[in-house]
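Sharing a structure below in structure tokens format, with a few things to ask.
Only a part of the assembly is drawn; its chains keep their places, and the rest are absent.
Per-chain numbering from 1; labels A, B and C assigned in written order.
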Amino acid sequence: MLTALEWEAIQLSLRISFWAVFISLPFGVGIAWVLGRYNFPGKSFLDAFVNAPLVIPPVALGYILLVLFGRTGLFGRVLEDWLGVSLVFTWEGASLASAIVSFPLLVRSIRISVENLDQGLEKAARTLGANPIRTFFTISLPLIWPGMLAGITLAFARCVGEFGATITFASNIPGETRTLPLALYTVIEMPGGESAALRLMIFSVVLAFIALFLSEFLARRSRKKFRSN
Amino acid sequence: DNLHAENKGHENKGNLVVFAAISMINALENLAEQFSRSEGIKVVTVFASSSRLAKQIQFGAPAHVFISANVKWMDSLLDKGLIEKNSLVKVVSNKLVLIKPFHELDYAENHENNIIEFLPDKKIIYLDSETNIFEMLGEKRLAIGNPDYVPAGMYALEALKKLGLWHEVANKIAPMPNVRSVLSVVERGEAPIGIVYNSDAKTSNKIKVIGEISHNDHQNIIYPGAVTSDAPPIAHKFLKYLLGYESQAIFSKNGFIICSNNSSEVLELKC
Amino acid sequence: MINLEVEARTRLGSFNLDAEFHALGGEVTILFGRSGAGKTTVMESIAGLRNLSDGKISLGDRVLFDSCAGVNLKPERRGIGYVFQDARLFPHLTVRENLLYGRRRLTLQPYKGDFNKIIDLLDIASILSRFPSTLSGGEMQRVAIGRAFLSNPDVLLMDEPLVSLDDLRKDEILKYISQLKDIVSIPIIYVTHSVDEVLKLADKVILMSDGNVQASGTPNQVMGRPDLEPFVIDGAGGTVVDTVVDFQDKSHSLTNLAFPGGNLLVPRIDASRGTHIRVRIRSRDVALATVRPESISVLNMLGVKIVSISPPRGAVVDVVLDAKVPLRAQITQKSALELNLNEGMEVFALIKTVAVEGQEHV
């Protein structure tokens, strides 16, 4: 049913999106927490910085990444010299691009949940002897979990659909960075590529659908528990 | 596989990596496959817009061969010493054509300015200063590649200016980000006519070519190819292979124009 | 014996808190006062949930907060058990998980509460696996109490814990708290509006008003003060008398308690001879007679001397009696006049047995 190329693109999309979300999740939660809970000078700047990838067109973002993480770039050189790692033109680079593009979505969803969190419950946990760490993991985290799940899904979907930054920064290398959207871009240039493009588009949507379905399922399970009929 | 586990940064030792303008995808996929079969080497083809590919090579992309859709981007790499000057060749050439939606006939019935009048029985016209593009467009727009950065658009702009038609259409163009988009808006009749490469026109069966623009009216459309500075010898062989008779025939089938100086001699690029 | 010393000053909008008091280990200290007096604010300050602008709080020799020394222990380091005014159950945890949440705490003193005993006391065995959203108001309240008990605290803060409970269950829990304080000898700070609960539980009463401590002392001292009128409903006040079990009258299910002023018959208390029992006698339950009445169903008649008679407040006067221990009677002005009561007079105090409430007390 699936051609080898399609299968390869799907796998790549999944792998790249998974790692993008997985790695950025702790940062996302941290920043959402700081933004949702505290007021401090420079908060607006942090907020703007986190959200910048939304307003900058992905292609431009890709160029910025190329400049920063390319072999001659600021970070790229450090990574290469110190760790022997190069991100440009690798799937890890594609993950980085996806992570940056989807980061604002992740943060915003979690932040809304953090803002809605009842601090009274955290206080209650503290009086029961839980330190801030335990309080966070046993009380706060489970209670913001629905928002986190929403953020994860949103970010994952955005990663699966990511094109501009990826093709610019990580190029369109088959088996390495040719994700579903890049494959779609490639086949559409071929005569009669529409049907192949349609197939790829459907795969994208199905992937997103599965992610949404999974998240809805998990969210419903956790909601059902603690909400009365 | 551990090929790329060892080769972070993708020198792709053993593989031949070809960066090529996306508009060549049909012909090149084909040729790369044949080449890899005959040489027993894997050819990895990477397609994107020439500008993007050029920038990527500039930032260390693991390309061995670069085939650009225009000379300018090749020049920029040449200046930076990232390609072997000696390897530079003219791979193919192209020409601009005027296209319209295939179903123009049915569609045109609803409109007064029926451009069919200009085109008795499918005869291909040559765009000249007499051509009434303004009338052909009616209320609509002329789809071309964005003359700011899409090579096909730049050539189209040059030709339209030279033919004195630009002032008629300057406010009526729809600058599209790539040739593919030009095709799609023309296919859908959003733009009654558009200007694309001949090779691009070949990729769509929903449009038809109604006119040609003489290459006298703009710079030569050249697809230069070259080998990057740290490429393996096989890269030269691949480039040479592209210039061979069979390869050129395949290019031709895909709407490209075979280059006159079909040899491995060095081009003088700034023509 | 760990004592709690509190000196708390802070400002919330137009409300100014400035309270200073101490609470002894093994005693129940009641925070009493009208709505908005600042009781919850004091509790939160002790728990470390509200920042004080100024003050000092210490528990035994541990300083929990000291604005001068810059000490401000985190809530989890303070060793408190807090029953909040709103239950604050964790919505994503079952009742059982809520109850056990605090048990992980490392404590200096060995764990005294017993899970099953507390479950039984609170009658929540049947809801252990439910989530809080499905509980009734009183059920939530009970789980919140259990959660605080089970966390094995060094000081227990209870903010109106019994409001949604029926009298029988209230009584059981009150008894348990009385026992608890004796066993673990921690200070218990208890907020309530119920005079009943004050008299049943209190070793000490802190009366708050407008963010300040208005009065403090034993229940007798505080609840009897006429200047605290506005806080206490007429006659619901009273006295508390410390007694020991003298003998048991098994045939009538009565217990005879001895105290310096004589003996008191009360409904049977299950305790052996010599056990210390604290009884509470409401002043409105005490009648006075100048001659010993005969053929009357009142069993307790104490010979007492009138110490003072208050000026009339409406229909009533408060009579302070000396029965070796202070006692208080609230009678009408009319009776006082008709019986010609005077300071120094010897009279009989009549107290119905059923009106006396006794509770074991170490």
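Annotations
Criterion: a residue touches a chain if its C-beta (ideal position, glycine included) is under 8 Å from a C-beta of that chain, and two chains touch if they have at least 3 such contacts.
Nothing here was measured: the structure is a model prediction, and the numbers come from that model.
Formula of protein chain copies in the complete complex, based on this structure file: A x2, B x1, C x2.
Convention: only the chains that are shown with their structure count from here on.
A linear topology is adopted by the chain contact network, the touching chains following one after another without closure.
The chain with its Cα centroid farthest from the Cα centroid of chain A is C.
Nearest to the overall CA centre, using the mean of each chain's CA atoms, is chain A.
Spacing of chain A relative to chain C, judged by their CA centroids, is 57 angstrom.
Spacing of chain A relative to chain B, judged by their CA centroids, is 35 angstrom. Distance from the chain B centre to the chain C centre is 91 Å, each centre being the mean of its Cα atoms. Taken residue by residue, chain A touches two or more other chains at no position, since every residue touches fewer. Among the residues of chain C, none is found touching two or more other chains. The touching residues of chain A, counted against chain B in their complex, run 63, 66-67, 70-73, 80, 84-86, 88-90, 167-168, 171-174, 176, 185-186, 188-193. Against chain A, the residues of chain B that register as touching in their complex are 4, 8-10, 17, 22-23, 25-26, 44-48, 52-53, 55-56, 59-62, 180, 202-205. Across the complex, chain A is touched by residues 47-49, 74-76, 78-82, 84, 86, 88, 90-92, 101-102, 104-106, 131-134, 147, 151 of chain C.
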